[in-house]
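Excluded from the complex is one protein chain; the other protein chains are retained at their positions.
Chains: A, B and C, in written order; residue numbering restarts at 1 for each.
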């Protein structure tokens, strides 16, 4: 399990690839499920120019570790990586990456989605958007992950 | 939409990264869901040394395009990539990659999983395993993707 | 006269000992009838059938020029 909170732009593919080379999966991993959340240039009908992400350092890491521990109780998964940006973010930049390695696909898919939904509802991050009008505002709540 | 059937080992992360740079997502994509299926070195209680993947060239591409078209009817997704190996494969090598780009996470997660399950049940691929005992056998059926 | 191409894949290809063949019939017939004309062994129960690369059921009737494929359950991904 690895949790990283980063302040600068990162390449999700290089990060996952690098993490994976350090795993001793040795033929045991049949399924990897990855989610990448990226900053959009619109929200709630307005054009967004940039975003600042605040977090509660310490509690973030504690809550994410707890979410992964619960996922490991629910599903047979081999390893997990979470990377989350904080600070100033521009459209198209990755905000969050979750990657779950498992023997079988159902476990990988379900654990990855579970971790993402729990992160959205429990990890202490807050987004402040800067609109193209230069007005800035706090995002009031996350949208539901259900269809 | 891109569907590729490849005969040699590939790097899933470089492939997705390369495909993504060609997409004109321009701030519209908030969510990417990726699945990577990797060859394991065991199956049905036996140690597996290698695998050969046969397919029905032409029907494979037709069925995968149909699966993606159905996914696009069901969910608002922006773009899709499927890469599938054929030929001789060794443990730890990727067999399949599915990547779905969407505005929102529910659509990305659900479409990616749907495409994977439909591929498993409808795309005409067949695996022949070579055990460490050098005995070889056809895989009789895919395991369920439900938990 | 209708002429069709038959194809066999994976374990079924090995069982019938052929991968591709052409048949000519004087009248249209269902894909299960096609199998019976082409093979002495009965059609294995879990066999999947495609005509022109689309799945069909075994009572589907072939037309001139069709490619009819028989194969075991798929195991990709």
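Here is the rule we go by: contacts are C-beta pairs under 8 Å (C-beta built on N, C-alpha and C of every residue); 3 or more make two chains touch, one makes a residue touch a chain.
In this text, all values refer to a predicted model and were calculated from it rather than measured experimentally.
Novice: For the chain omitted from this view, which of the shown chains does it touch?
Specialist: Computed over the complete complex, the missing chain touches A.
Novice: If the hidden chain were put back, which of A:4, A:28 or A:122 would touch it?
Specialist: Within the whole complex, the residue contacting the unshown chain is A:122.
Novice: Name every residue on chain A in touch with the hidden partner chain.
Specialist: Listed in rising order, the touching residues are 37, 53-56, 58-59, 62-63, 84, 95-96, 116, 119-128, 138-142.
Please note the rule applied: only the chains that are shown with their structure count from here on.
Novice: Could you please state the distance in Å, as a whole number, between where the Cα atoms of chain B are centred and where those of chain C are centred?
Specialist: Chain centres of chain B and chain C, defined by C-alpha means, are spaced 27 Å apart.
Novice: Report, in whole Å, the distance between the mean C-alpha point of chain A and the mean C-alpha point of chain B.
Specialist: 23
Novice: Residues of chain C that contact two or more other chains, please.
Specialist: none
Novice: Got the chain B residues that touch at least 2 other chains?
Specialist: 37, 116 - these are the residues of chain B that touch more than one other chain.
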